[in-house]
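What you see is part of a larger complex, with each chain still in position.
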Amino acid sequence: MGMPLELNTMIVTKGREERIENNFFKLVKDEYRLYPMHIPLEVKNSIAGEVRGVAEIYKLEWSGQKTIIYFEIKSLESTN
Amino acid sequence: MGMPLELNTMIVTKGREERIENNFFKLVKDEYRLYPMHIPLEVKNSIAGEVRGVAEIYKLEWSGQKTIIYFEIKSLESTN
């Protein structure tokens, strides 16, 4: 009767992030996931992909077997 | 640079729950707390208090160093 969780240490967007405004984004993920709040995390498009930037999560919601994270991009990788 | 968390296994209301409707309640707690979702948890007024009932959390939010839980009371203790 435990609760399944996934401990996550980076933000993998799979291109599904929604821009709220400026550097603020929202991302819906399946299942309940535990992310550290207010800590710099790498942002990637896919697990095996390149690091696109660093973000901090400022809000997290769990309901209906979904996790919604709200994060602010703090820096972007230059990709030239 | 870790994230402090508190792992909680019961709902301690301190009388601060707000009724949303019927058996549905909302409770704001200081700091980030991890509660199991969708699992029967004892509800108490205070840590040392009597069990008032059993509830299940269906939504949890973290932001601004607060945790908001939304729970449904599933059964009440009779207190005669």
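Chains: A and B, in written order; residue numbering restarts at 1 for each.
Heads up, the rule we're going with is that contacts are C-beta pairs under 8 Å (C-beta built on N, C-alpha and C of every residue); 3 or more make two chains touch, one makes a residue touch a chain.
These numbers come from a predicted model, not from an experiment.
Undergrad: Considering just this structure file, the complete complex holds how many copies of the sequence, given 2 are shown?
TA: Assembly-level count of identical protein chains is 4.
Everything below uses one rule, namely that only the chains that are shown with their structure count from here on.
Undergrad: Using Cα averages as centroids, what's the distance between subunit A and subunit B in whole Å?
TA: Centres of subunit A and subunit B (C-alpha means) sit 26 Å apart.
Undergrad: Could you list, by residue number, the parts of subunit B that touch subunit A in their complex?
TA: Where subunit B meets subunit A, its residues are 1-3, 32, 34, 36-39, 58-63, 70.
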